[in-house]
Structure formats: C-alpha cells, structure tokens
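All protein chains of the complex are present and in place, except for one that has been dropped.
All chains are identified by letter, namely A, B and C, in their written order; residue positions are counted from 1 within each chain.
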C-alpha cells in the first residue's frame, strides 16, 4: 500500500529482513490469537501477511495509511475497479463553479463501530480534528472551514480551488472518524479506534499482529461488490512479517491466506504451486534516482543527463524485479491521474540508454578518461559518486546493476546501503550525491509535493519558478483536461532539466490461497474483502 | 556476604552511571532528527520546532542528560516517540520472549555442553574425545545466522515441525534456542572438558575411587561438582549476554524480543526507546553477573565473600 | 646467551606446534584460504563483478563450480575475492585491537593508579552485549566495512585489556622485575623489554582466537547489512543475499556460510594448538 508517499516504507529499517516481523509478543495467553496452523480454517479468520505495523490506528494521528489501519474507515467517495468515481459514505458530491466549495451528501443510517450515528455534523467534527491534529494535514489542501448545513449535508470550503481533493477523499485520508469516542478515550483512541469500515478493531500485538473482527452493522458496501452487508469472514488477522523469506515460507506452508507485495523473485515459484491465485496491479508511484541538484557535480544538467542516459531500465526490471515491473521514463506512473502517453513517449526518446551521448555530455563538462582506467576524470580526480540505497533487496540489486551500467559510461558509482531514516536525513541536509527513492500517490499533485520550492527543500533541492507556477495552477484548475494540459507542461520542464531519473513502476503482486472472492482495487490500492470466503 | 553484595551494588551503580553517559552520547550522535521522524516529512517547520521543544531537544546536551538521568532514577525509562508506549511497557511485553529464549538455549547448551565435555574428558585422547573437541569448535565457529537459516529451511519449512517465524508458544523457541545454543554448547563443552581433565587428576578423585565409588558416581558426584564451578560462571555470563538480546537470532527468527526491539528502535531513531532499552540490557547483564558470582559462592564452599 | 635461549624457546614452540595435529589442521585450512584469496585474481575462473543475466541462479556445474548468484556472477570467484575482505578485515581488526588493548592492559596492570579508570571504562563497555555495542557504534558512524571494523575493535578491546592486565599483574610482582626496577631502569624499558616478552604467549593465543571472532562478528554485521556494501563479495553479505533465494538457489547462502565457518574454525584450531604449545602447564 503506498497511500502516503512521504511515509512509504520509512519504517523499513536497518534490516530489510525481519525486524518488525514476527508474530506475537505476548507470552502467556495466546488464546486470542486464532490458530493459524491450518490457515485459519477452523476459526474463519482471514490471515494476511503484512509488511508494516502502522504507528497508530487513529487515522488522524497516523503518518501511514494502508490496509492495516485504513480498512477501519470507510471513505466518502471511492473508485470502482475501472477507475470510475463511485459513492462511498457520501451518496453524491458537488463542486461549486468557482471550485472553492465541495458539498457532500452523507448517507443515512450509518453508524460508527461504537454505535454512534454518522451525521454531517459528525463528519465535520472529524474534519476539524484532522485539521487540528494530523501531522500530515498539509496534504488535504487549503481548507478554510468545514460546515454541516443539515443532517446530511457537508460543505468543505477552500481558500483556493484544490482539484486534487477528490483523490484525497478517495485515499481515505479524510474518512469519518468517531470523534465522540475519540474525545472520551483521549490518547487511548489509537488503541480502541472507531470508524465505519467493514472491519472493527479487536486486538493488537505490537510488532506482531493486528486482529480485526467483522463489523456486524456494515451494510454500505460499494457498488461493485456482491455482498454489501457484513463480511463473510469473522476475523481478519494481519501478521507483520517483514522478512521476505519468512513470509514466503509461511505462505507456502499454508499459514497465510493473503501474501501482499510478493517478492519479485518468488512470484514464479508461487505461480507453480497448486491453488495459488496471483493478482497483479500496477503501483501508483515510481522508483527513481534522486540527484542532489545543489551538489557541485549535479548542479550541472549535463552530468544529470549523462547519468540518465547511461541507465538501461530493462535489466533493472528483468533482473532486480524479475520482470514484475515496467520501465518508466517520464515523471508519472500510468496509474496516476495526469499521466500522459505523449510525455512518456517523448521521455523514452530522450532518455533511452545512449552511452556515447552520455560520454559526450561528460566530455562537454570536462570529464574524460585521461588515464585509461575506464573512469572519466577531471583535474586528476576520477568521477566517483555515491548512491544511497535502502536495504530492500530489489533496491540493492538495482543499485548494483546501475553501478555496472554507469561504469560503462565512465562513472564510478559507490553504493551505500542505509536506513531510510538516515537517507532522508542526509537528503534534507544536502549531504548526498544520489539516492534511490520512490513515491506513491494518486494524483499528479505529487509533483507539487516533491518539486514545489518549499517541498524541494527537503528533497532534491531542485527549484524552477516556472515549474512552481504550473504546479500551483494544476492544483487550482478545475477541469480535468486543463489539469492534464498543465501537468504535461510541468513534465516537459522536468524532462529537459532531468533533476531525477525515473526508473520503473512496480507491479504489485498479491498471492492468495485457500480463499475465494478476494480482490484488490488498483485505483485505491485497498483490499476488497466483502466477498471473501474461506475454502472448507 | 551482605557486605560483599552491597559493595558490588555500589560499583554496579558506578558502571551504570557510565553506561548511561555512553548510551546518551551515542544515541545523540546517531544521525537523524526524531522530530522530523515523528511528524513525517510533510510537517511544517513550526510543527517541527514545536515538537523539538516538546521533546526537549532544544535544551543544551547536559541538561538533556540530567533530565534523562533524573527520569532513570525515578524508574522512568522514557516513552517511545512513535507508539507513545512507555519503554517499560515495551520491555514488559518483549522481555518474556527473550528471557524464555535465553533460558531455553542455556538449558540446551548446558545439558549438551556439560555432557559432551564430560564424556570427552573421561575418554581423553580417544576418537570420541577428538570428535567432541572438533564438534564443539565447529559449533563455536559456525555463524549463527547461517545455522539459523538451515534450521528454518529444514525443520520449519521442509519438515514443518516448527513455526517458521514469530512466537506461537514455547515450541517456537526451539530452533532459535538451538541456534544460539550451538556456540554456547561448544564453549561449555570445551570448558567442561578442560576443567574435568584437571579435576580427574586431583587426589580427592583417587580417594573416592579408593572408597569403592563407581565410575558414574565418580564422574557425577565427585568430579562434576568440582569441574562445573568455572563452567557455571561461564554459563552465567552467557545467560547475561543472551538476556541482553540475542540480536541476530531474534532477527532471523522474527522474534519480538528485546534485541530486535533495540535494533528496530535504532533504525527508527526512537531515541528514548533506544536509551531505555540499552540501559535495561546493561542493568540485566550486570545483575546476572552479580547473581552468577553469588551462585558461585554457593556451589564452591571455599569461596566466601565478606 | 640470552639470545640463544630465546631461540631455543621459540624453536621448541615450533616443534611442539608441528607435532600438534590440531594446530597443523588449522594452519592448513588457513593456508588454503590465504592462498586462495591472495591468488584470487589469478585463479578465479570468472571476473568477480561480471554480471551475466543469462546465467542467473545457475546450479553448481563445471563452468560455475559453486553456481551463480542472482546476477549470474560466479559464486566461487566471489568467494575467493571475499576471502580477501574477510581475512584482511580480520587482520586489521586484530592488529588494531591488539595494539590498543595491549597498551591499555599494560598501563592498567603496571600503573595501578590508572588501573581503576581503565577498568571502569572496560566494565562500561563490557556491560553492553558486544554485538549490540557494535550495532550502536555503526548506528552512529553509518554502515560500511571500515565502520564495521571500528565497531568490532571497540567491542573486543575489553577482552584484551582484561587478559593483558592480569598477566602484567602477575609478572609485575616477580623478583626479577623488582630487581630491574631497583637498577633504575626506566618504566618504558621495563615494560618493553621485560614485561611484554613475558606476556606474549597469552596475547598470541588470544589474537589468534580473536582473529576468528572478528571475522565472525564482521560477517554478522554484514549479514545485518551494516558491514560490507554491495556488490562487495563479503561472505556474510553473500549469505544475507542468498537468504532470499534459499528455495531457488541454496548454493548462494550455503557456500559463503561454510567459508566463514571453515576460516573461523581454522583460527580456533590454530589458537588451540598455540595455547598447547605456548602454555607449559599443558605439557
């Protein structure tokens, strides 16, 4: 789940292997943890292997939103499996002509897990709490105020038009939270959350597992599922298994029903197992090389382009991802609103690997191989740069391939594997050359979040006023066509300046076994559990 | 005896004070700003500076240390920056696993190590002896993470006898305990053998034999109690360091013990947790060593502390 | 005369070592690995970093003696080159920690006034589990081979200090040292000429054993991703990578792990043999 790009995987850690993995931390009473030895058959529990133990289940306090905490809450709007916007808790919505006021009509007869009714006033309270305490409130846009005009009508007023808001709503970031319960429980709300989702909280074993039970009141399932009522399964158990081998083995052994984000090199193996169902969806983000654009070397666009031109994306995808991905040359993934085929084609033309051109660019910048050691040099110094990589196997593999590719252009690449925390820290302090990074978000507004000047401070340190203008306009423009046009222009600038090197889009592979009716909404990246039944 | 314990406790306090300084400095030298880390990178600068104030990070270093020490003295190990759980709570949930793992592996290691070491000593210079000596060296030399891998592969996956990862009851701890126990068993076997060889030469062994004691009684009743004294010390020290976290093994087996908690906290830059955890480990380690010394005086009547 | 006595002392040890099967077995293992890694560029059948995407995860065969890894690199060649890293790392670590540890140990043992401070410092270091201490050091310094070595050095120094200090303490009070001191010879001369030679045996034995320990520790750090960085063919790192391919390519992790075990075993065997040869008590 890459719902919040700023937190995608930052908990990924020192050890890609298994740090947060594992099962229970309780010692004595294991009674509440359903027996999973026979894949939960006896207790009617769906067991999901999950990578990330969310920091908190309180939607307004979390910096990470995924199935693990997001399924507790039901969004106001959603998309169906073809990408069409469909009602969620809001029957319908309307945007005022000036684009500054969004009006939602809340469905009747909906209750939070506590039994508290969901009214327009309650949703307003939820918005207010979000705007007050959420560490990531910046992402919801310039909201001025929220008001409930009657039982069912909710109005969200913006100071400026903010088109990406539709995707904020769909992402679940502003789904209604039971603020009444939150007030009663105070800090304890995170341990006893209440929303309107199909599952409700049962038990948590930090670092090990999260157990949910079905919401018996639930009857507001989305249009595209057969079962709009309560789930068929009684419980959903997320087991936090960080280590790839561990989760693979657990799955193969049959102790897990749903293996999300299957390690690329294991997909073929799983496909050959009987009874295993594989689903693939394209990720809503890309992996890229981030340059330090303020670095003495990479402030020169020729060097950035030289690097970009020495990269061959096919082996990256084929070897590092075992083919489960797609090379990407332009800034946006095809799954993101704002993606343009024209841009992608142009980018492909500009940046398909060309070592000769790369060498030429280096030579133009004064870098040539004078001592015939295969590495270009200037003033007696070889061109040696460091790339920061987090310890995900696919990343470290990719880095090694990049290393050999850049070498052919005469660039010596040193790989440093560090924790994401440290990498981000070094990036924001500009003490880096290059880093292998990623983002994930539903809307082209991601470019604003990465490149707009205040954001660029903590990222690639690349600023272009024209780009800022375009990215601001993109937020305010109300028609989709207009927005697409604006983002095309913005992407053109990025292509020419090459402040980064987009590499690939992941194909997210989910393997299931011993269950039926499991789905994955590729537009929202949420699991569809409504129709899931366990095999007998 | 009491005076000895008091003396030891006082010197322990000195060490712990040093440890607290060391940990504090180290944790503060670790790159990465906890405030940004908590708030996520999308937080506004004001929010970050507010958070820094709230965390006391804007104070001079010595003041922060004094605060840390003061809280330690009142038994407050701090609170996680991320989960809001107190470090103590985290320890309470995680420590039992580590403790069980430590006990389990020390038991395995002690049983096998002492048995093999004794057999080797009794059969000195025979094939059995050479085999035990080599086996124990292999146990010491083989990397734990490597052994763990194959134990998992064979016993948990291929034969499906144990859970692959995580804690599902005491039997989940068998493979990790074996992994940990291998090296320890090797060390224990070597020490038992050496110690037993020394003991066998002693006059009192001949006395016992002259009394008509059987071989079994000679070894287990007369020899072992003497030979085991240095071994017990070693076992105790191992136990101490195990309780302080079998980092690699907990990681490989995805066990939620305090070793993996500490590493996790380091990687998340959860400074209070790191500080509290490491301090706790040092405390446990030191206390076990003290207890080992006291046990030592119980099993060797010649030793008296006053 | 003094010299010849020394000579016979050392040649006696050599003879004892040669007769010691354990030591010889260790020495042979180490010789094979040392030669293998020294000659790696010559005898490695494939260039160490050459990727060959057609040959990924190939099982051991006549072309690839120990198979290939996920990039189609030859495991055998990587193991040979990896030996250089492990052995060199062990060597540097041992030299550093011996130098620092012995110096501190001698000072602590000889100058009683400094003893308290040094030993208190060692107690502090030893009150943290060694691996955790190393991890913390790396957390501060950042991952990498050099930092991993520093971490290992810091973690093993206390054991040197302890051994050396107690050896010095027992020798310090011997009559001949008293006598030499009475002659007005300077401290550093006493330390260098009279004390150091007399504590060489435990230092040599400890260093041999620590060689293995350091290699093991460094491999563990690399396994945790804190030591050697890709694409270095460090053995611990190779086991870590191989771990993800256990079901598809067992050779990726089993052989590097075995290499670590054999080298460490070699040092332990040699250390055992040295202990027997150097320690007259066992004769």
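We adopt the following convention: contacts are C-beta pairs under 8 Å (C-beta built on N, C-alpha and C of every residue); 3 or more make two chains touch, one makes a residue touch a chain.
To be clear about the criterion, contacts and distances are computed from a predicted model.
Novice: What is the protein name, per UniProt, of the chain that does not appear here: "Malonyl-S-ACP:biotin-protein carboxyltransferase MADD", "4Fe-4S dicluster domain-containing protein", "Oligopeptide transport ATP-binding protein AppD" or "Multisubunit Na+/H+ antiporter MnhB subunit"?
Specialist: Of "Malonyl-S-ACP:biotin-protein carboxyltransferase MADD", "4Fe-4S dicluster domain-containing protein", "Oligopeptide transport ATP-binding protein AppD" or "Multisubunit Na+/H+ antiporter MnhB subunit", the absent chain's UniProt record names it "Oligopeptide transport ATP-binding protein AppD".
Novice: When the whole complex is taken into account, which chains on show are touched by the absent chain?
Specialist: B
Novice: With the full complex in mind, choose from B:89, B:209 or B:293 the residue touching the hidden chain.
Specialist: B:209
Novice: Among B:20, B:165, B:179 or B:226, which one touches the chain that has been omitted from the display?
Specialist: B:226
Novice: Just the residue numbers, please: which parts of subunit B touch the chain that's not shown?
Specialist: 202-204, 206-215, 222, 225-226, 229, 299-302
Operating definition for what follows: only the chains that are shown with their structure count from here on.
Novice: Among line, ring, star, complete and other, which best matches the way these chains touch?
Specialist: Looks like everything touches everything, fully connected.
Novice: If I rank A-B and B-C by number of C-beta contact pairs, which comes first?
Specialist: A-B
Novice: Please flag the chain sitting at the greatest distance from subunit A, going by CA centroids.
Specialist: C
Novice: Between subunit A and subunit C, tell me the centre distance in angstrom, where each centre is the average of that chain's C-alpha atoms.
Specialist: Inter-chain centre distance comes to 45 Å.
Novice: Roughly how far is subunit B from subunit C, going centre to centre by Cα mean, in whole Å?
Specialist: Those two chain centres are 23 Å apart.
Novice: Could you pull out the residues of subunit C that touch at least 2 other chains?
Specialist: Expected reply: 142, 224, 240, 243, 246-247.
Novice: At which residue positions does subunit A touch at least two other chains?
Specialist: Counting only residues that touch two or more other chains, subunit A contributes 14-15, 17, 245, 249, 252, 422.
Novice: Write out the stretch or stretches of subunit B touching subunit A in their complex.
Specialist: By the definition above, subunit B touches subunit A via 31-33, 36-44, 47, 82-85, 90, 93-94, 96-97, 100, 152, 156-157, 160, 163-169, 172, 251-256, 260-261, 263-264, 266-269.
Novice: Show me the residue ranges of subunit C that touch subunit B in the complex, using the header's touch definition.
Specialist: Against subunit B, the touching part of subunit C is residues 22, 120-121, 123-125, 127-132, 135-137, 139-140, 142, 212, 216, 219-220, 223-224, 236, 239-240, 243, 246-247, 250, 253-254, 257, 260-262, 264-265, 268-269, 272.
Novice: Name, in rising order, each residue of subunit C that touches subunit A in their complex.
Specialist: 49, 51, 53, 56, 70-71, 142-144, 224-226, 229-231, 240-241, 243-248
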